[in-house]
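Below is one structure, written out as structure tokens, with a few remarks after it.
Rather than the whole complex, this shows some of its chains in their spots.
For clarity, chains are labelled A, B and C in written order, and residue numbers in each chain start from 1.
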Amino acid sequence: MAPIINRRELTIAWGDCDPAGIVFNPRFFEFFDASTWMWFDAALGVKPHELNAAYGLIGIPLVDARANFLKAVKFGDTVEIATRVTKFGRSSFEIEHRLSVGGELHIEGHETRVWAAKDPTDPDKIKGIAIPPDVLAKFG
Amino acid sequence: MAPIINRRELTIAWGDCDPAGIVFNPRFFEFFDASTWMWFDAALGVKPHELNAAYGLIGIPLVDARANFLKAVKFGDTVEIATRVTKFGRSSFEIEHRLSVGGELHIEGHETRVWAAKDPTDPDKIKGIAIPPDVLAKFG
Amino acid sequence: MAPIINRRELTIAWGDCDPAGIVFNPRFFEFFDASTWMWFDAALGVKPHELNAAYGLIGIPLVDARANFLKAVKFGDTVEIATRVTKFGRSSFEIEHRLSVGGELHIEGHETRVWAAKDPTDPDKIKGIAIPPDVLAKFG
């Protein structure tokens, strides 16, 4: 089964950039976060804000994140972000983001995240739970 | 020589947090970015915005970044971020950030950055240059 | 009774600034948001993240916001933000923020906000409720 890839395009805004005229690095982690949520829409047909109602999902907090910045991304650049889940564990999953400008890879990001719900023993806390079987089934 | 460590304390604001009530992850990379700039002030006695005038520094863009998120950080938490440079290369350097809440490590971050100046052959571009000897000397 | 003013100082970070080297304007509304939460701590002695437990407060959403930008604020500037509540209505209140650099007013902000709780008829919604008497009493 071909992997499900979410591709989206965005144009770098003035407010994404720092005094050197390039994207302020935390913005890339914002872009990646939104792309991860969108991947679930592409894979499951469930909108990000409906994952809670559908699965009791309260969030997908990070366990770890890495990014390699190969080339600078600048104000006005049109970027494509291609996102796919590379692995599902019991309650965690790994995501890869490839950000390109003009077809050339500029930044590569990797995240490990947890499928999290409210802790039944303490509703103020959130904890990783088993990823639902139908989510795993869509992954193939 | 003991390593120079920049320590700072901040309180997690409402606007740092996401709908799960924990810090939205790109904020940590913002915190780390500011801490890296502050390290230079602690190490060199030069304010971040004066590094350009003092050294022709135009920015310190990332080559790579990694973070491990060990425990969730929440609205109202008082966090301490301890930052040190762990290595200086010719034009790049490595930074470690340890973010703790109540003395307990919650997030560990690692960055590799470039000491960047305007490219003399093209002022619209920036490029890594040799880190100045007196900066290296302060590192020990 | 003298008005309760929350004063705080912060230094403009690299990541607060845009390619023109001045603060990207939404940052000021972030600064004002944090200052409004801090005012309640100064006035009530209740930490922002404990207002929910103390009063059932779920948030303080804006009704309107205005700001006058008198002078540019730049990377490295040390700013003071002085915040006070200028009026309490039944469920809304008005806040004034005066942001100065070197004692000189640079930006003046005004907000009207609502004291909001979960809507008892629909827990997915939030609605303005009467501001608690002891909050009003502290205002004088």
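In this section, a residue touches a chain if its C-beta (ideal position, glycine included) is under 8 Å from a C-beta of that chain, and two chains touch if they have at least 3 such contacts.
In this text, all values refer to a predicted model and were calculated from it rather than measured experimentally.
Engineer: Fill in the total copies of the single sequence across the complete complex, 3 being in place.
Structural biologist: 4
Convention: only the chains that are shown with their structure count from here on.
Engineer: Would you identify the shape of the chain contact graph, picking one of line, ring, star, complete or other?
Structural biologist: Graph shape, chains as nodes and touching pairs as edges: complete.
Engineer: As a quick test, compute the distance in whole Å between the mean CA positions of chain A and chain C.
Structural biologist: So the centroids are 32 Å from each other.
Engineer: For chain A, which residues are shared contacts with two or more other chains?
Structural biologist: Residue numbers touching two or more other chains: 18-20, 24, 26.
Engineer: Which of the residues in chain C end up touching chain A in this complex?
Structural biologist: Chain C residues touching chain A: 14-15, 17-21, 24, 26, 75.
Engineer: Which part of chain B faces chain C closely enough to touch in the complex?
Structural biologist: Going through chain B, the ones touching chain C are 13-15, 30, 33-34, 37, 47-50, 59, 74-76.
Engineer: Across the complex, what residues on chain A touch chain B?
Structural biologist: Interface residues on the chain A side: 18-20, 22, 24-27, 29-30, 33, 58-59, 61-69, 72, 116, 126.
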